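Below is a structure I'd like to ask you about.
Missing here: one protein chain of the complex. Every other protein chain is in place.
Right, subunit A next:
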Amino acid sequence: MLRFTLRRLALIPLLLWGIVTIAFFLSRSVSSNPLVTIVGERNLGNPDVVAAATRRWGLDKSLPEQYWVYLSNLVHGDLGTSFRTKSPVLDDLGARLPATLELAFTALVIAVVLGTLGGVVAARNKGRAADGVLRVAALAGSSLPVFWVGLIFLFVFYATLGIAPSPGRLSARVIPPPDVTGFYTVDSLLAGDWPLFTDAFAHLLMPAFIMSLALLGTVIRLVRSQMLEEQGADYVRTARAKGMARGQVLNRHVLKNAITPVVTLIGVSVGLLIMGAVLIETIFSWNGIGTYAVESSRGLDFPAITGVCLVGGVLFLLGNLLTDIAYATIDPRVRLS
């Protein structure tokens, strides 16, 4: 497994180079003008301002020159400076990524825990009311658009009932914890500030739950179908014939085998959750990488667009690698090669 892991890790720089190259040229191939973001509509007709901005941001260079400068800087860990925020892209990503990771990780935990429980309950109650309710819930979770669910939840639980906290990562006037990990829940615990933790956790719950819905529905259906399939296997009949209780067979053997495809699903979903966070982040004022990606794209902020693609690529590649490793660990029959 070590050789496999090292070989895959060695391939990552090459794949990232491919991602960066495609993102670099694709973003510049659109027939739009990034100077609108830089100088604004008013100054587009001001030749002095346009010339100064073009020089300052390196847009006076040819495309191959710009590409070479970008790669040279990238090798030194410099992802360029955002046209829009005027900050180094690396700093922007560093500031926003933890917010998205915290949200996505929580959504993942909710989806896996509740999805597995739901799948088991549905399988154990096949054909009964509980099964029907869970199947409908799973279908709704997978098919309802998250922006709609998000707006409805906010309207009902925040604006109308007043029982959910405001959009954002913390309540108004609450002072954020000292920055250690960038995860407010973790940082508040590290600071030993329980009230701050509860505030951060409360703000995290609703967006994370809504973000998890699509995956939650998929996990419920997957676990249910895998459990039902495994229940008919020979080893289950053998275990039951030997006198093992049904619950024990399901929990110890069937669930273990049924959960394996969920691991693959998680691996694929990590990247999708993070890069698909934009809607939830926009609705819940969550200043993460999703909103950054959208704003950068709208403003043709070339360095930021390429930076986001790079981070997305890293997350996808690492997610896939970890999935392969986890898969082999859970199922010894799988051999990595």
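The rule we apply is simple: a contact is a pair of C-beta atoms (placed from the backbone, for glycine too) under 8 Å apart; a residue touches a chain by one contact, two chains touch by 3 or more; residues count from 1.
Everything below uses one rule, namely that contacts and distances are computed from a predicted model.
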* Asked: Under which of the names "Stressosome protein rsbRA", "Peptide/nickel transport system substrate-binding protein", "Pyruvate dehydrogenase" or "Ribonucleoside-diphosphate reductase subunit beta" is the non-displayed chain listed in UniProt?
  -> "Peptide/nickel transport system substrate-binding protein"
* Any idea which of A:142, A:166 or A:260 touches the chain not displayed? -> A:166
* To do: Give the residue, chosen from A:174, A:190, A:268 or A:318, that touches the chain omitted from the document.
  => A:174
* **Where the missing chain touches subunit A, by residue** => 30-37, 39-46, 48-49, 51-53, 55-56, 81, 84-88, 92, 95-96, 154-155, 158-159, 162-168, 170-175, 188, 193, 195-196, 198-199, 201-202, 205, 282, 285, 287, 291-292, 295, 298-300
